[in-house]
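Note that one protein chain is taken out, while the other chains of the complex remain in position.
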Amino acid sequence: MSSSQPLRGVVPPVCTPLDAAGDVDTASLARLVDHLVGGGVHGLFALGSSSEVAFLTDRQRAVALETVVEAAAGRVPVLAGVIDMTTPRVVEHARAARALGADGLVATAPFYARTHPREIARHFRTVRDRADLPLYAYDLPVSVHSKLPTALVRELAEDGTLAGLKDSSGDEGSLRRLIVELGGRHGRADGPAPAFSILTGSELTVDAALLAGADGVVPGLGNVDPAGYVRLYDAVRGGDLDSAVKEQERLVELFGLVEAGPDSEMGRNSSAIGAFKHALRLLGVFTHGTTAAPQIQLGDESVAHVEQHLRTAGLLPTR
Amino acid sequence: MSSSQPLRGVVPPVCTPLDAAGDVDTASLARLVDHLVGGGVHGLFALGSSSEVAFLTDRQRAVALETVVEAAAGRVPVLAGVIDMTTPRVVEHARAARALGADGLVATAPFYARTHPREIARHFRTVRDRADLPLYAYDLPVSVHSKLPTALVRELAEDGTLAGLKDSSGDEGSLRRLIVELGGRHGRADGPAPAFSILTGSELTVDAALLAGADGVVPGLGNVDPAGYVRLYDAVRGGDLDSAVKEQERLVELFGLVEAGPDSEMGRNSSAIGAFKHALRLLGVFTHGTTAAPQIQLGDESVAHVEQHLRTAGLLPTR
Amino acid sequence: MSSSQPLRGVVPPVCTPLDAAGDVDTASLARLVDHLVGGGVHGLFALGSSSEVAFLTDRQRAVALETVVEAAAGRVPVLAGVIDMTTPRVVEHARAARALGADGLVATAPFYARTHPREIARHFRTVRDRADLPLYAYDLPVSVHSKLPTALVRELAEDGTLAGLKDSSGDEGSLRRLIVELGGRHGRADGPAPAFSILTGSELTVDAALLAGADGVVPGLGNVDPAGYVRLYDAVRGGDLDSAVKEQERLVELFGLVEAGPDSEMGRNSSAIGAFKHALRLLGVFTHGTTAAPQIQLGDESVAHVEQHLRTAGLLPTR
Partner (left out) sequence: MSSSQPLRGVVPPVCTPLDAAGDVDTASLARLVDHLVGGGVHGLFALGSSSEVAFLTDRQRAVALETVVEAAAGRVPVLAGVIDMTTPRVVEHARAARALGADGLVATAPFYARTHPREIARHFRTVRDRADLPLYAYDLPVSVHSKLPTALVRELAEDGTLAGLKDSSGDEGSLRRLIVELGGRHGRADGPAPAFSILTGSELTVDAALLAGADGVVPGLGNVDPAGYVRLYDAVRGGDLDSAVKEQERLVELFGLVEAGPDSEMGRNSSAIGAFKHALRLLGVFTHGTTAAPQIQLGDESVAHVEQHLRTAGLLPTR
């Protein structure tokens, strides 16, 4: 992956399987990489939010990234999340990720400490300088509690600090303004604009984002059904919007598997990641559906709910 | 407009022109209605947020609604916003709007007081019962500070309380889930599903929303360029997504007119509404660009910024 | 009440009793005024949040305010809430309140529409000019979704726009800074500083606020136990902090009556106001415990919970 060839397509955030002791289950993780690459995805995003990066120790992050890079074996590029509170800590993760063979880095704005947009700009510039790998900004207000201003992303795109954006803000209007400012759907691809990949994390509106000019998608649900997202991507690229909408609607229904019972004492994070992991277990990819501490595990009813959604979506045989 | 014929198309929220004394300028308002209907819009939404409904006294609301209904003269249906804090106050506005000839009502969830979703359901049911007009839910978290839960909207759609939804939440993922749950893009239009209009207020991603199955759009910017939104709508309906994207991108650029200078001491509300109103003045529709108290008025630099955007968009001749 | 005699002491927000049809129960309301004045309070705040002002129609607001003014009969000053979205609507309420005999007005910053601090300043200045009554700013971020900046309150205090502040922000640090900036606990009372009443709405930390230099308190719970808050106020004024703390702790325990069952489908607003109203019913002051639509009514279990707290606090005889 070079900066003249921006990343395009389906780039799932790779779930991190854990064994009963809470350690990274490398065999399951290697199977997941094969499941994804076999499904036709165009890249892998290790150590993202759906990878439970916030729950992994530095040692576990290293094991997970190393496993993904080895299993990918150069078939597709591997981005690595370098998620931490501020610049000095992110730089350390960035250097570790580079040493382990990542092709690119994904960093959020600082969190926990409140920072000014000018400080956020310094943050990305410093990480880019110190790590010397293509850097993607990760816009994730639900975790970071600030939204990357469109003007800031544009500035960092135009001066070459950022190779791209992973937009999980859910703010499709701002994303559209950014795309138009960067040249619009056609201008961006054809023109002399700087190479800059826009990847949406909004997995329920991928047809719309691609229509608007996004380059790809980072779908958590893509762990479960990578081929579905690849079909959706190909349909839009091929101009078959009707098929794209139908595929997207099927994936929206499948996404219903993340809904744990209304009275469950779980965070939304735990129920969604737990559902993805149990789905992968039911599909024979993972050995366990375990999520990291302190998350509460899916109960039997929620697991049955996941299984039913897999059957409805045709990913498991209907009984 | 009957409930068996759900509302579709472009339904702009009608700006409310004010004269120098702060009273409703009915002559300008009648010209705006002609400007919009002449632009091909399919309905009008009076007394919405872009109409400065929050700033109008009850008497001013009545004058504005009466003027819109009379000027529309049955050419297109007129929805009326009935925006107030809670049920008893909304019911009063609803009765007034019905008496003035509105074809449908648009109500938000309660605000100022914090309410439970079950109380929000009671709110819409009571307003529907007492006013006896088709009722549209207005999902506007930026003003109301709660998001209408998808399950609640679905429940109120299926039991006939709501004739539709005006979604200005900016949460396109939730909107997509609602559309899929109500039958998907094709199923909703063709099937035995209850008539239920989904109108997006996200004026920068209308192509995407229509692609996904929304029935129409309520664009504040449609005051300035109604014909642009009508072309966009027609392009999607005609299956010409390429033209739709280009039209949307042009409108995204035009939308830049709302950006007041970075050091201006104005709320975002004031700068956006002020920009629309000055644009209408520059287009010869309004006599004044005045916004209601306590909003600060656009300065000369901001007005010049508006004018430049109108020229770039081809709405005023290039000098 | 003149502006040279700033308001001090216990000024409860007066609950608004409703009859079975949802109309204002004026007989109960007059009894409440006697209950409060008999309890020793120093003023009354009609049409506040605890009065369900957001739920009352303009006609009901007038009936409630008129009843409070008549029942107070000049024994204590009556402040009137003029709660609405923006300046023009607030001005109308202000004129109505003046005509009905209010001694002062209480207004929030604009809500629903987003406004800039400079616009908020214009709002208060316009309301003050148009209504010609002492004006109190009501800082209530939980309803209004913006916090009044300390510098703005100070500016409006020093230029005479505001006669006082009702601080329900819960931000005791900012309140302390304001008190210090206005001269500190002693300087404010003794010095040449402008008369400016600081009333806290934080009913669980009144001892602390009075110690810090606040002039009084607007306690919702004061509807139920006005004499308790008067004892607390007198203890601090008399320098008996030990007694003040004990009285405050008793009132904190009593405040537990607002906790509806954990599975109740009510907003927090509904459960708190419902609890106050049922407490007043159990104390023989109100005929009904009804809250306004669309609020869900307290169930039997919650009413029993209220009753038990009244017995524990010694307000009802122990059985």
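Observations on the model:
Which chain is which? They are A, B and C, in the order written, and residues in each are numbered from 1.
Everything that follows uses one rule, which is that a residue touches a chain if its C-beta (ideal position, glycine included) is under 8 Å from a C-beta of that chain, and two chains touch if they have at least 3 such contacts.
Given the structure is predicted, the values throughout are model-derived calculations rather than measurements.
The chain not displayed here makes contact, within the full complex, with A, C.
Set against the missing chain, the residues A:A27, A:M85 or A:A304 yield one that touches it, A:M85.
Considering the full assembly, A:E119 is the residue among A:D19, A:D34, A:E119 or A:D234 that touches the omitted chain. Touching the missing chain, out of C:A30, C:L204, C:A227 or C:L283, is residue C:L204. When the omitted chain is restored, the residue from C:A212, C:L283 or C:L316 that touches it is C:A212. In the full complex, subunit C makes contact with the omitted chain through residues 170-173, 176-177, 180, 184-185, 202-205, 207-209, 211-213, 241, 245, 248-249, 252-253, 255. For subunit A, the residues touching the absent chain in the complete assembly are 22, 49, 52, 54-58, 60, 83, 85-89, 92, 110-120, 122-123, 126, 142-145, 265-270, 292-296.
Everything that follows uses one rule, which is that only the chains that are shown with their structure count from here on.
When C-beta pairs in contact are tallied for each pair of chains, B-C comes out on top. Between the Cα centres of subunit A and subunit B there is a gap of 34 Å. For subunit A, the set of residues touching two or more other chains is empty.
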